[in-house]
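Apart from one protein chain that is not included, each protein chain of the complex appears where it belongs.
Chain naming follows the written order as A, B and C, and within any one chain the residues start at number 1.
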Amino acid sequence: MIGLVKFGSTFLSSVIQAPQLRPEAASSIAEGVDHLYFVLTFITLFFTIAIFSTIFIFMVKYRRRAENEVPPDIEQNLPLELAWTIIPTLICAGLFLWASSLYFENSRPPSASTEIFVIGKQWMWHIQHPEGVREINELHVPEGVPVKLTMTSEDVIHDFYIPAFRVKKDVIPGRYSSLWFQATKVGTYHLFCAQYCGADHAEMLGWVYVMSPADYETWLSSGTPSQTMEKTGEQIFNKLGCASCHQPDGTGRGPSLVGTYGKEEELKSGEKRLVDEAFIRQAILNPNSVTLRNYPPIMPTFRGQINEEQVLQLIAYVKSLASEERNSNGK
Amino acid sequence: MEQQREAGSLGMWVFLLTELMFFGGLFASYIIYRALYLPSFEIGSHLLEVKFGALNTAVLIGSSLTMALAIRSAQVGRRGAQVGFLIATMILGAAFLFFKFTFEWHHDYIEHLVPGFGFVIRPEWGAAGAHVPMFFCFYFFMTGLHALHMIIGLGILTVLTVMAHRGRFNPPYYSPLEVSGLYWHFVDIVWIFLFPLLYLIGGRYIGGGH
Amino acid sequence: MSEHIVPTKIYMGIFVALLLLTALTTGIAYVDLGAWNTVAALAIAVVKMLLVVLFFMHVKYSSGLTKVFILAGVLFFAILVTLTLADELTRHWSPTPSGWGALLPFSTPFY
Partner (left out) sequence: MSTATLDVHEVPTGSRVNYLNAQYGVKSWLLTTDHKRIALLYLASITLMFFVGGFFAVLMRLHLIEPQGALVQPETYNKLFTMHGVIMVFFFLVPSIPATLGNFLVPMMIGARDLAFPRLNLLSWYIYIIGAIFTLYAVISGGVDTGWTFYTPYSSSFSHTSVIPTALGVFITGFSSILTGLNFVVTIHKMRAPGLTWFRLPLFIWAIYATSIIFILGTPVIAITLFLLGLERLLHIGIFDPAIGGDPILFQHLFWFYSHPAVYIMILPGMGVMSELITCFSRKRIFGYGFVAFSSLAIAFISFLVWGHHMFVTGQSIYAGLIFSVLSFMVAIPSAVKVFNWTATLYKGSISYDAPMLYALGFIGLFTMGGLTGLFLASLATDVHLNGTYFIVAHFHYIMVGGAVMAYLGGIHFWWPKITGRLYPDGWARFAALVIFVGFNLTFFPQFMLGYLGMPRRYAVYPAEFQVLNVMSSAGASILGIGYLIPLLYLTWSMRYGPTAGPNPWGAKGLEWQTPSPPPTENFEEIPVVTEEAYDYAHTTVTRG
């Protein structure tokens, strides 16, 4: 049986390799997903054909020959019933284990991934590289490097879908979702929104450009003259007057932000929280929900004053302050 | 006749299953948001008056008792008692609604605690204040839906009282009374759960919750 | 089914028991038991429900069918709550490192 499945899936995958039948496979996980897909296709065809042909044979062989024909009485056959209950159960169990382990493997990004930020809004994709380059409906990524996307939405639920990479994830307002991939083939691929989001849902698409690492570097530096996310974040930080309370030496009315990222802080409620992206976002938009233990709850909310993109830039800036401290400690 | 009565009672039980899932969707959402925003829900809960909740619980339990006794009177064929107990049930039911609307809802309205109708988030609630309206939203929706069931129940009881007065129920035939009784008790049970979930959540002791 | 006529005494007894339980649950709310406050309140509510269902609604004297139906209702309600919570309560466990799966409104663990 297993040999048959193996043969079938190999045969099928060679058939499906034909253009028009198989989408481009351009990421590290695509082959694994497709392999499962072929085996599933094989199982589907096997059973469909088996059932169809059995029916066909029975229909011909046992067609009614006389109007008063009385066929034999066959009631039940317990071994047969058990067989066709247990065999599908085993097949399903196997498929479940395979699919789930593959999924878990695929959803765990390698730790040294490049981070790119994605904001969905009706009806465009807004993409920002940490180096400061911004793109709309285009995503340039280097080949062979794991890339992690951190995504959120400004309005309704969208879905970031790159068929050639076999990755898809809903982009949800009010929280961050993430996605990772490692492109394996230089080329240009479709980017779709796969969750219905209103009038121009079908036009919320773009292109993913996979470039060789060298080309990518050139593209990054020659691309747009804009500055890094941290830098922009710092400007917003100063413009909004954040620095008047959050002074780097800790003498302000609010806590110093130097070195806070990645640490645990104790809240007023006594609860301990890790300062991560989600925490910083919450602190900006709903500050009183995360007031630290030794500080007064005086920070105003910035909800409505800055958009998701600026939140991400501020986060990038606060994160950069963490490494600053590490650097200065190192010296 | 016997088959018909059993069908009626089974039908009502099936209907109550539907009702259970109807309230169930609401209870499930409430449980989830309570888990998410416990401090806010505790603040909201503490703004409700336990004494009215407890009083109304007692009133409703009393009405369940009189309803059960009304059915019993039909079973043993006492017409006067039937009518008396039915009227008592209606009075208790109406009292429940009266307390609910005048002492609680009206009071909440004056205190600006009705979402969508001038809700004011008070500064002393601090950070948790943001989600207090959600508690009140659930509070009004759940008690409102319950009150709607009570009002429907009162309508049914009125019809039953008239029928009982005319002597329509007797020991072999009292199916409408029995079936309506099931409904009335179910509404009572919903309140038995609403009372602790809404009023007693997180404790009432000093500093309870925070 | 409910041909059974319940004596008035039992009805009165149940009524008194329900009143006492109401007083009890209200009283317990004023005593600090930590997380047990919620448990106690719900446990008392369940007991009260059972009293009403078994005696006022005559289920104690009803056919097995009615009992099966009631249990089915409770079971499906439990399914709805449990499986929804299975999602909501485990979202912040995401194995993706460094809080990337941490979801804004849900990043606070709740118990």
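Note that a residue touches a chain if its C-beta (ideal position, glycine included) is under 8 Å from a C-beta of that chain, and two chains touch if they have at least 3 such contacts.
None of the values given here were measured: they were computed from a predicted structure.
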item	value
Neighbouring displayed chains - absent chain, whole complex	A, B, C
Interface with the undisplayed chain - residues on chain C	65, 72-73, 76, 79-80, 83-84, 86-91, 93-95, 103, 105-106
In chain A, positions touching the absent partner	20-23, 32-33, 36-37, 40, 43-44, 47-48, 51-52, 54-55, 58-59, 62-65, 67-77, 80-81, 84-85, 88-89, 92-93, 95-96, 98-100, 102-104, 106-107, 122, 155-157, 159, 161, 163-164, 166-170, 172-175, 177, 190, 192-203, 205
Residue numbers in chain B that touch the chain omitted from display	3, 6-7, 10-11, 14-15, 17-26, 28-29, 32-33, 36-37, 115-116, 130-131, 133-134, 137, 141
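In this section, only the chains that are shown with their structure count from here on.
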item	value
Distance between chain centroids, defined by C-alpha means - chain A, chain B (Å)	45
Cα-centroid distance, chain A relative to chain C, in whole angstrom	38
Distance from the mean Cα position of chain C to that of chain B, given in whole angstrom	16
Two or more partner chains touched - positions in chain A	none
Numbers and ranges of chain C residues touching at least 2 other chains	105-106, 108
Chain A-facing residues of chain B, complex	39, 126-128, 130, 210
Residues on chain A engaged by chain B in the complex (per definition of touch)	268-269, 286, 288-291, 297
Chain B partner contacts - residues on chain C that touch it in the complex	1-2, 5-6, 8, 11-12, 14-15, 18-19, 22-23, 25-26, 29-33, 37-38, 41-42, 44-45, 48-49, 52-53, 55-57, 65-66, 69-70, 72-74, 76-77, 80-81, 84-85, 88-89, 105-106, 108, 110-111
